[in-house]
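Note that this complex is displayed minus one protein chain, with the remaining chains in position.
Which chain is which? They are A, B, C, D and E, in the order written, and residues in each are numbered from 1.
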Amino acid sequence: MANTDVWLESLITKTPQEGRALAILMARKTIAAIQTDPEKRKQLRAAYAEDTVQLISSAQVVAIEFQTIAQANNFWK
Amino acid sequence: MANTDVWLESLITKTPQEGRALAILMARKTIAAIQTDPEKRKQLRAAYAEDTVQLISSAQVVAIEFQTIAQANNFWK
Amino acid sequence: MANTDVWLESLITKTPQEGRALAILMARKTIAAIQTDPEKRKQLRAAYAEDTVQLISSAQVVAIEFQTIAQANNFWK
Amino acid sequence: MANTDVWLESLITKTPQEGRALAILMARKTIAAIQTDPEKRKQLRAAYAEDTVQLISSAQVVAIEFQTIAQANNFWK
Amino acid sequence: MANTDVWLESLITKTPQEGRALAILMARKTIAAIQTDPEKRKQLRAAYAEDTVQLISSAQVVAIEFQTIAQANNFWK
Partner (left out) sequence: MANTDVWLESLITKTPQEGRALAILMARKTIAAIQTDPEKRKQLRAAYAEDTVQLISSAQVVAIEFQTIAQANNFWK
């Protein structure tokens, strides 16, 4: 079962940029946890990638997730 | 009475991924505290799972809840 | 006068779950401070409890308030 | 000139509840800094106090301002 | 070129109220960085100052910027 797969073993990443990628993954995994049908997610994604309101909202989710990841990594200092 | 059941004994989880699951649970429990009719929640959920705007908004709530949980767990370091 | 009643003596709660209840109370008290007519609030509440967009927005407010409460309680550790 | 009046001397308040009142004041002062016409603000306020979407959005602003105030006051511990 | 002018030398302000003013400036500078035409910004500003939804959204941005500024100033304690 996909939902029980381990996909988040740690918040630690080697670089800030890998932290960005993890933030995007975390946001996507939340959406996958609510909308569990992969076919529907595919359709929905096509729609929101062309809607700036939704792109900006998505960027906000990623910014919040990244804040957590950056703190976990002590800002890669 | 469902609302007085203890469902949140601690913010501590074994793994980051369990922290994600707790964040989703916390978001759902808030909605259940406001919309107390389970039948209505079921109907509402079917609707928002197909609306990307609402999926992204939900992901934002989860991101904020997770930030709190991650701090509580000292980022599972 | 209701608005001058003391309703928030402390951010400290015994358990995380009581912290959730306080977060919901804080959100409601803000709305009561802006919309001071209790009859109107009652009508408005009936409406938003059936609108997922507003339920999710409310959950976001609660998540932010809870973050503050959790920090105040040192995450109940 | 109203905008140069000192209205925020400190973030410190005696009680958490006074902190809530300050959070609401801060949110209102921002809106007054953008919409500088008091007559227009009065009209606008009548409208948003009857719109739950806007009431919830306002509650979110207050929650963020309060988070800052609570930290400034070391959570009134 | 206006965009390369130094407008943010420091997050430190003498008083909390100057911190509020800086928060509003920071929000405005972001918008100016995205919508670079000053004539268009002037038109847009007239519109959003009469729309409570947008006023509240703006207040939210200011609240977040102020949180950062308040932390930088150790809450002016």
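In the analysis below, a contact is a pair of C-beta atoms (placed from the backbone, for glycine too) under 8 Å apart; a residue touches a chain by one contact, two chains touch by 3 or more.
Fair warning: this is a prediction, and the values are worked out from it, not measured in the lab.
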### Displayed partners of the chain not shown (whole complex)
A, E
### Query
Contacts of chain A with the missing chain: which residues?
15-17, 20, 24, 48-50, 52-53, 55-60, 62-64, 66-67, 70-71, 75-77
## Note on the structure
Missing-chain contacts on chain E, rising order, are 6-12, 26-27, 29-31, 33-35, 40, 44-45, 47-48, 51, 53-54, 57-58, 60-61, 64-65, 67-68, 71-72
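Here is the rule we go by: only the chains that are shown with their structure count from here on.
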#### Entry: Size of the rotation, in steps of 5 degrees, that lays the CA trace of chain B over chain C
60
### Query
In angstrom, rounded to a whole number, how far apart do the mean CA points of chain C and chain D lie?
16
### Query
How many Å are there between the centre of chain A and the centre of chain D, using C-alpha atoms for each centre?
32
### Query
Of all the residues in chain C, which ones touch at least 2 other chains?
48, 53, 57-58, 60, 64, 67, 71
### Query
So that we know how the chains sit together, what is the shape of their touch graph: line, ring, star, complete or other?
line
### Query
Every touching chain pair, please?
A-B, B-C, C-D, D-E
